[in-house]
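Got a structure here, written out as structure tokens. Questions coming.
One protein chain is absent from this view; the other protein chains keep their places.
The chains carry the letters A, B and C, assigned in the order they are written, with residues numbered from 1 in each.
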Amino acid sequence: MPTSATLRALRAFIEARDWDQFHSPENLAKSISIESAELLELYQWTNDPDQQRVEDELADVVTYCIHLANKLGVDLDEILMNKLAQTEQKYPVHLAKGRMTKYTELQQDEEEEE
Amino acid sequence: MPTSATLRALRAFIEARDWDQFHSPENLAKSISIESAELLELYQWTNDPDQQRVEDELADVVTYCIHLANKLGVDLDEILMNKLAQTEQKYPVHLAKGRMTKYTELQQDEEEEE
Amino acid sequence: MPTSATLRALRAFIEARDWDQFHSPENLAKSISIESAELLELYQWTNDPDQQRVEDELADVVTYCIHLANKLGVDLDEILMNKLAQTEQKYPVHLAKGRMTKYTELQQDEEEEE
Partner (left out) sequence: MPTSATLRALRAFIEARDWDQFHSPENLAKSISIESAELLELYQWTNDPDQQRVEDELADVVTYCIHLANKLGVDLDEILMNKLAQTEQKYPVHLAKGRMTKYTELQQDEEEEE
């Protein structure tokens, strides 16, 4: 992920504009944060913002995430699956089912019950 | 994107924990912003943070982006390519090459030159 | 604002640790964003987070805002009042009363009514 066609298109876009020089990991991390806030802004005063604008802002966030993954030389699918494995351990089904409680508190709850 | 295997794994994770009820688009937009800031935090005082931690935080951002795309019923590759087409128009190569200038200012520069 | 006693205490804290060297405006802007996300995180899955934690995170945001104002050599009260004057013009009471609509749209609404 993304598909190799999308990846090629994104790389060609950057190359044609000679923008790689601006894409330090730190700058990309800033861009991800800034674009995320633009996405959040759509939900600031309504639960039902314009779908097209949401898609555009979500696309911006993911585009910068792909640029950062490229810079770091990592495959997004791979790091996603690695992180998922960790999260599954932190939030075991029998403790986490149906509630959003931070994993540190989930484990405390369990210890107290024992 | 993501691969269908990753997509299935993410969905199974949520389903097993019955967490879909918490994943309103607005909550997911908040989560994307929060995770983005955790990624940015790694670059707050250094340009060279621990690679594993960067991968983990980047994975968190993208995971929530995938959840949001699912909620909205959109394909990430598709909205990415749509947005890229718009961005290519806003930043034509002959104006944008080698500089980071907002597209509104790029076009002003061009008009002034004409 | 802040009171001169608070301002003195914040400055003494930084000076004692020789941290001024890290406080470029850009770094402070990053810190403000990161701390804001920590504040937002408290409201991620609940509307009623722990009051002490909210106060602590809010204090972090404002502390970095004060550091940035110091760096820029501006008085927070003054820039606040300047911005308020602008916002009052963008959101005239007869258009903005009782609704959260972006000022660009407010003015469109008015033109259409005329």
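One rule holds in what follows: a contact is a pair of C-beta atoms (placed from the backbone, for glycine too) under 8 Å apart; a residue touches a chain by one contact, two chains touch by 3 or more.
Since this is a predicted model, take the numbers as computed values, not measurements.
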{"item": "Options A:T6, A:S31 or A:T63, residue touching the unrepresented chain", "value": "A:S31"}
{"item": "Positions on subunit B contacted by the hidden chain, ascending", "value": "30, 33, 37, 44-45, 100"}
{"item": "Touching residues on subunit C - with respect to the absent chain", "value": "1-3, 6, 9-10, 13, 16-19, 21-22, 24-26, 29-30, 32-33, 36-37, 39-40, 42-43, 47, 51, 54-56, 58-63, 65-66, 68-69, 72, 74, 76-77, 79-84, 86-88, 91, 93, 96-98, 100"}
{"item": "Contacts of subunit A with the absent chain, listed as residue ranges", "value": "22, 27, 30-31, 33-34, 36-38, 40-41, 43-45"}
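Definition applied: only the chains that are shown with their structure count from here on.
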{"item": "Same vs different contact residues, subunit B with subunit C, by half of numbers used", "value": "same"}
{"item": "Euclidean distance of C-alpha centroids - subunit A vs subunit B, Å", "value": "6"}
{"item": "Whole-Å gap between the CA centroids of subunit B and subunit C", "value": "25"}
{"item": "Subunit C residues counted as touching two or more neighbouring chains", "value": "30, 33, 37, 44-45"}
